[in-house]
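Excluded from the complex is one protein chain; the other protein chains are retained at their positions.
When the chains are written out, they are named A, B, C and D in that same order, and each has its own residue count from 1.
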Amino acid sequence: MPDPAPRGNILPLDTAPGHNRRRAETAAWLLMAEELRYERGGRCLLDGISFALSPSGITALLGPNGAGKSLLLRLLGGLIRPDSGRIRFDPAFDGSTGMVFQKPVLLRRSVRANLDHALRIARIPRRQRTGRIAELLVMADLTHCAESPARALSGGEQQRLTMARALVNKPRLLLLDEPTASLDPAATAGFEALTREIARMGTKIMLVTHDLHQARRIADDVIFIHKGRIHEQGPTTAFFAAPRSPEARAYCAGTLIT
Amino acid sequence: MPDPAPRGNILPLDTAPGHNRRRAETAAWLLMAEELRYERGGRCLLDGISFALSPSGITALLGPNGAGKSLLLRLLGGLIRPDSGRIRFDPAFDGSTGMVFQKPVLLRRSVRANLDHALRIARIPRRQRTGRIAELLVMADLTHCAESPARALSGGEQQRLTMARALVNKPRLLLLDEPTASLDPAATAGFEALTREIARMGTKIMLVTHDLHQARRIADDVIFIHKGRIHEQGPTTAFFAAPRSPEARAYCAGTLIT
Amino acid sequence: MLDGQIIEIVALSLRVSVFAVILAALIGVPLGALLAVGRFPGRNLATMTINALMGLPPVVVGLGLYLLLSRSGPLGILQLLYTPTAMIIAQMILVTPIIASFSQQVLSDLHAEYDEMLRAMKATRLQVMGTLIRDARHALVTAFLAGLGRALSEIGAVMIVGGNINHATRVMTTAIALETSKGNLRLAVSLGLILLGLAFVINIALVVLRTRLERQAHA
Amino acid sequence: MLDGQIIEIVALSLRVSVFAVILAALIGVPLGALLAVGRFPGRNLATMTINALMGLPPVVVGLGLYLLLSRSGPLGILQLLYTPTAMIIAQMILVTPIIASFSQQVLSDLHAEYDEMLRAMKATRLQVMGTLIRDARHALVTAFLAGLGRALSEIGAVMIVGGNINHATRVMTTAIALETSKGNLRLAVSLGLILLGLAFVINIALVVLRTRLERQAHA
Partner (left out) sequence: QSTTSTQNSGLYEYLLPLLEQDTGLRVKVVAVGTGQALKNARNCDGDVLLVHAREAEEAFVANEYGLKRHDVMYNDFVLIGPASDPARVRGAGSATEALRRIAAARVPFVSRGDDSGTHRKEISLWKTAGLDPAAGRESWYRETGSGMGATLNIAAGMGAYTLTDRATWISFGNKAGLEILHEGDPALFNQYGVIAVNPARCPGMNTKGAQTFITWLLSPRGQKAIAAYRLNGQQLFFPNAKGKTAKGE
């Protein structure tokens, strides 16, 4: 039944990550990728990737399947190392990063225990954890299955849980890999509202998505990659109004062959 | 670079599953679910599910996250057993079913070996397998990474591989759980063309999706479930023109709270 | 002859082996986790060493300890030779590689799944190890069972460092060997079957435990 | 005294144990797979029995075989007592439960992942087992190593059914025991270290193999 009350997964203000953090005013970028190159199994999966990530707002990372978006996100998150090139961070950046993987990886524990575990690793004192978990459960709309084993959740529920988990440490940088791929329309809308709110509070978000409408709705700027190379980057409106590269044009039209 | 040639993942006619099978003309349904009920962990996850699945065409299974869509698909595929109720099949149905899970499960082997394994289990003789694999690789647009370990593929590539795998035995019934969630726009278009073609050849398709545009584009009829119960079912056009139940209306509007 | 003593012998067997397995688990599981998680130089060598140590002959362990603990040995003043403590140490040495190897294998597989997720959370290596051990705990029970089986059935080491001394360090296996050497083969086999029954009872207990753990984990 | 014979003894040790482990793997891995995959009545009991059998005392296995194979025993006409064949059988009996238990654990975990996918393909139970074994093969290597460790270091059973006969059934462990009983402790320990070195070499070989398998599998 439709409920007139506000949706659960719109984040209450006081739980918004980074809400007590001022925007980094000094540097013009939060991180700077310089000529990143990543090879595996003899194939060059990323090559000559250079860009500066603006210190605030939402950047959409677009590109066809197998373009290297997930790899790039893992490079930025420090989970894999480039074969050459480097990533420089704004010295003022505290390193706090939240990450949502494309495939949800959850502990073999209950939903609550998954969140508790993440909070413990983020060194949140025990007294605060219970309250935080309750907030996060409301935000991810998972209160009704808090005690279920996390791996028995539905696909969309799992994705919402990994999103909540990425926010436990109120990160300065949020790397999201297709976080709404399995979400229903309402949850997607909730997610978009949430990310806009988080971004407004000063968290930089990098979002991989194949939902071009979504990118258009919430992204401030776009990076488009294809076959491991950046083909275009710029403000969202400009990108969608008239993609300059033929690849980006074909991608948006749904006719790009990988 | 955009390629003028037809997209790889439009299935060549002679590889289309079920192409040599006449439509079942006799029964008015392929399968009939009768009062299915499934409980787990004290929660009633599916309840009073009754419907007849038409013998041809594409049926979209819609509903919010956690509604029970994936569970229902697994019930229909015979992977889990209902706590009560039963599923009857058209006696003319040969039982051949293809399934794409929401989360791709792939063997720890190469892409090619994954397909070969499925073909072997489907009892395809060795001589025919090589050719079939080549066809399926073209269809799924994975020829370039046939020898890569399947679990190293990108999310979208994995999803395309599981789709190809589900087609090895040219099934009469195809159960697809959000098969385009991670696909890029072009692959999604390819998928839609493919499923329409397969359906035309006589394979019944049941498709779970959160992409309402997609459902509208390719589904012949819709089953809408919410909290484990069927709230509405009927032809696609009627459903989208004016959903009768308030839940379905809210779902389509993106405001349904699960 | 053994009817009266059998309880005493069974009790000592149990006490020594269970203790040894607990100690071995306390060392072996973290060691296995470290090898599963760590990316340090010499890790492969360490893994191979631990695997090879599963082939450590009990007699050699017994002898090594004997040379250490004997009156004239470096640790002779501890007076541990021919005490249950020495037997526990010997079995612990034998069981630790088994538990460590097994743990390493099980935890490696889980680590392949959890690694990036945990690193993205900036978990310390210790936290990673703890998480893996917790989530694989039902699989680790098999390692403990293997270790316990080895400890309970082991004879070479306890014979040398325990001495099979009547009323002091005689356990099931050494009692079996004694009856065998006396030619009382049927009695020896009966004792063996009692030992096996014991192992079975412990297994039931642990499998019940594991089933609970599995249910908790919903693997 | 042993310098000349050592190669002979080492070779026999290797031959007996490797053979025993191969046979045990041929039985234990499918058995473990069956227990991991099957949902038949008595499965839990079978699992517990196999786990308990890891605690089968070697001396008891030796005695049981002895009673069977002895000239007056039911299988006496086979004339197997005091031959390497008897030793292989004894070690196989000891190693099979270890490999089966271990396999069951490893394959169960993989089965939890593959089960629905394979059933959706309508794979037969045999095909499911085959798929699991293939995809977990690198993890099974650890089971083989554990089994080999047990076989190489085992003494209680081979002593009884082999008889430690010079130039015929003397293996490393029985040679070590002999030297120990002669009081040649240092020599015994040296032999033990040779045995350990052997286990180490085998491990290097198998770990290299496993690394290859892992790389193939990209777990």
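Heads up, the rule we're going with is that a residue touches a chain if its C-beta (ideal position, glycine included) is under 8 Å from a C-beta of that chain, and two chains touch if they have at least 3 such contacts.
Just so we're clear, the structure is a prediction, and the values are computed from it rather than from any experiment.
> Could you tell which one of C:49, C:70, C:127 or C:190 touches the chain left off the display?
C:70
> Of the residues D:49, D:127 or D:184, which one touches the chain left out of the display?
Of these options, the touching residue for the absent chain is D:184.
> Quick one: say which of C:45, C:75 or C:165 touches the chain that got left out.
For the chain that is not drawn, the touching residue is C:165.
> Under the stated touch rule, tell me which residues of chain D contact the chain that is not displayed.
1, 66-67, 70-73, 76-77, 81-82, 163-166, 168, 178, 180-187
> Suppose we count only contacts with the excluded chain; which residues of chain C make the list?
Residues of chain C in contact with the hidden chain: 66, 69-72, 81-82, 159-160, 163-168, 170, 174-175, 177-178, 180-185.
Going forward, only the chains that are shown with their structure count from here on.
> So which chains count as neighbours of both chain B and chain C?
Per touch definition, common to chain B and chain C: A, D.
> Which one of the chains is farthest from chain D, going by Cα centres?
Chain centre farthest from chain D's centre: A.
> Centroid from C-alpha atoms only, then distance chain A to chain C, rounded to Å. What do you get?
Centre separation, chain A to chain C: 46 Å.
> Could you please state the distance in Å, as a whole number, between where the Cα atoms of chain A are centred and where those of chain B are centred?
Here the centre of chain B sits 28 Å away from the centre of chain A.
> At which residue positions does chain B touch at least two other chains?
Correct list: 152.
> Among all residues of chain C, which ones touch two or more of the remaining chains?
Correct list: 219.
> Which positions of chain B touch chain D when the two form their complex?
Touching chain D from chain B are residues 74, 77-79, 95, 97, 99, 101, 105, 107-109, 117-118, 121-122, 149, 151-152, 169.
> For chain D, which residues count as touching chain B in their complex?
Its residues touching chain B are 113-114, 116-123, 127, 131, 135, 216-219.
> Going by the contact rule at the top, pick out the chain A residues touching chain B in the complex.
1-3, 7-8, 40-41, 63-67, 69-70, 102-103, 141, 145, 148, 152-157, 160, 177-178, 181-189, 210, 212, 246-247, 249-258
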